[in-house]
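All protein chains but one are shown at their positions in the complex.
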Amino acid sequence: MNAFEIILGTLLSGLRSATPLLQVLLGETVTERSGVANLGVEGQMLLGAFAGFAIAATTGSPWAGLLGGFVAGALLSAVHGALCLWTGANMFASGVAVWMLGGGLSAFFGIPFVGRKIDGFVPPDFGAAAHNPLLGPILRAATPGVLVGLCTWVACGLVLYRTRPGLRLRAVGESGESASTLGIRPSRVRWAAILVGGGLSGLGGASLSVDQVRNWIEWMTAGRGLVAVGLVIVARWNPWWALPSALLFGVVESLALRLQTLGVGISPYLLSTLPYLVCLAVLAWGSVRARARGAMPRDLAQVFSSTE
Amino acid sequence: MNRRKLSTFASLAAIALALGGCEKKEEAKPAGGTIGFVYVGPRTDYGYNYAMDQGRLALEKDLGKTTVFFENIPENAEVQRVMERMIAEGVKTVFATSYGYLDPALEVAAKHPDVKFMHGGGFKLAPNLGTFFADIDEVEYLSGMAAGAATKTGKLGFVAAHPIPQTLRNMNAFFRGAKSQNPKVTMNVVWTGSWSDPTKEAEAANTLADQGIDVLTMHVDGPITIAQTAEKRGIMVCGYHADASQFAPKGWVTGAAWNWAPLMEKIVKSIDSGTWKSENLRGNIRDGYVKLASYGPAVPEPVKAKIDSVKKAFEGGAPLWVGPLVAQDGTVKAKAGDTLSREKIESMDFLVQGVVGSVK
Partner (left out) sequence: MNILLRKRRELSERFRWFEGTLSVAAPALVFLLASSAFFALLGRDPLALIGQILNGAFGSTYGIVETLVKTIPILLCALATAVPARLGLLSVGASGQFYAGAWLGTGMVLVVGGSHLAMPAMFLAACAGGAIWALVPGFLRAQWEVNETLATLLLNYVASLLVDWAVYGPWRDTSNLGWPATISFPESVRLPVLVPGSRLHAGLLLAILLAVGLHILLSRSRWGLELRVLRSNRKLGEGVGMSWKAGAAATMAIGGAVAGLAGILETSCIHGRLQSGIALNYGLTGFLVAWMSGQHMLRIVPISLVMGALLSSGDALQLFAQLPEATAVVLQAILFCSVLATGGLLRRWRSP
């Protein structure tokens, strides 16, 4: 394997590993752009992973599973929305509550589904192309989950920066008051942002359980949702930067495993800390630069620095 | 602190205690006592816990026993609470199926001399606590033979959780079996760091497949994820703990599986007849406590006969751990013709040459 193939292989396996994270990252970017932070994405991801798996197992259709994951995530995020926007609870605390709720509910209802078999997406027969050293890995990596993730990425970027709803979203995030003088209703926009964000996190979870892993077990996301919240800051709330940020995490993760297969003698536990440490380091670096350049939506900034 | 709140809380607590006292006990205690099982994970994992649960189901079906079980109990002092509760509810025999339950079980056993405890995998005893387990190494060797014959690229992959002696024994046995059919075969090891982490397992399996490995096997609690991933990548898989062939209909080769029913029934019968004594019960392929899983479509026909003859040799008493055994760093662990002692086997801490991966 020459250097190019190694790099391509690493990027592709990073992409495969990063797709669920990418969905959550995009979802949380949308939510935070409206001025609301939602730490409950981990719970939404878990609930989406369970719902997606359960629906795929019972209906036999992985696409239905992905859709189900989206819906489940959106429903759970509605709890966060109700707590924050209707009762005025603290955003971060509410996020933690939603996290617990999502994790607990998915573990609770997920028990009958442990050990169930789902079919997942059947890869089409690519024929001769599959053996091509360049096309083969790319075609194999382009599973429906990954493709949906890439489409979401493009959609978020375009909608946020080139459409009217995106403009409204950004306006509300900068200043809800000013936006309302323009006839925009901030709470409506925020609700939409929360629900879309929730749906995307659920979709990310479903992508994990239905496409990537094809299995379900409680608490299976292992903190990916939280990493996503950190990466939102790294990506400067810009959906276009979401892909490279998610890829960074995915590549570090699969690199840690790859190093083992190459016989590198570092303890696998220490290697496993790498993704979190890298995320923390980039978060720190990103925080410094984001503050300096004012990339954070201002309404959100008020929430982040004056935690109640 | 607000005095009113204190009194509110106190009255709530009093009500709670009163309610609690009124609670009726619903279950009648069955004669001979219920048998209780504690699992470290879900019993539907088609893996370690599933295999233990099959034993429990056999006790119900064949011996008509009443059983209760607890799943997902971690391997620490938490399990003491669970065991105490079970005993308070009339359980007279406790099967603590995971290794880490040993010390907590010993503590609980000391407090309840009338309850019998059976621990899976340990070596410490008490007047009312015995242990049981089986050697699965020989079956792993057979499974490895099938893998060695089936592989086309000559590369095998082993995904495992933690570097404990049981796992290292499995890895070495599997590899030696494969080598007997294909002397040029290599094996890569990836540690996931967790008995059950499907995401890591899928990633590990994918990473190995990326490098041209075409037969995977594993030592994690549940083989499902790795079997599914192997199937998705179009490569082959040998299972562990239980028969998971339904998850890899095309790529299934064979696997090493537990068969706890005969051993558990033997134990329960000895308790019922009063002949139970506290000892370290062990068995292996000869006693039928472990078995080779069904052959899948990926196994080449000619190797089946060879596996059968080696299996008969093991059943006849031929030793598995016989030299030459050379570790990765070159130290000779056993010279040609020498067998390893039981202590050395049970405390194995090395990987044989030809296996790529660290033991740390």
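Here the chain labels run A and B in written order, and each chain numbers its own residues starting at 1.
Quick note on the criterion: contacts are C-beta pairs under 8 Å (C-beta built on N, C-alpha and C of every residue); 3 or more make two chains touch, one makes a residue touch a chain.
Just so it is clear, the model here is predicted, and its values are computed rather than measured.
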Out of A:N132, A:T163 or A:T273, only one touches the absent chain, namely A:T273
Sole touch to the unshown chain from A:S17, A:S94 or A:T152: residue A:S94
Of B:G100, B:G212 or B:G288, the residue that touches the missing chain is B:G100
Omitted-chain footprint on chain B covers residues 1-2, 4-6, 8-9, 13, 16-17, 19-23, 26, 68, 70-72, 74-78, 80-82, 84-86, 88-89, 99-100, 102-103, 111, 121-123, 162-166, 193, 346-347, 349, 360
Interface residues of chain A toward the undisplayed chain are 39, 79, 82-83, 87-90, 92-94, 96-98, 100-101, 103-105, 107-108, 111, 218, 222-223, 226-227, 229-230, 233, 267, 269-270, 272-273, 276-277, 279-280, 283-284, 287-288, 291, 304-308
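Here, only the chains that are shown with their structure count from here on.
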In their shared complex, chain B is touched by residues of chain A numbered 9, 13, 16-17, 111-112, 114-117, 120, 123, 137, 140, 208, 212-218, 220-222, 253-254, 257-258, 260-269, 272
Contacts from chain B onto chain A in the complex sit at residues 42, 44-46, 50, 71-72, 188-193, 196-204, 206-208, 210-211, 222, 224-225, 228-229, 232-233, 246-247, 356-358, 360
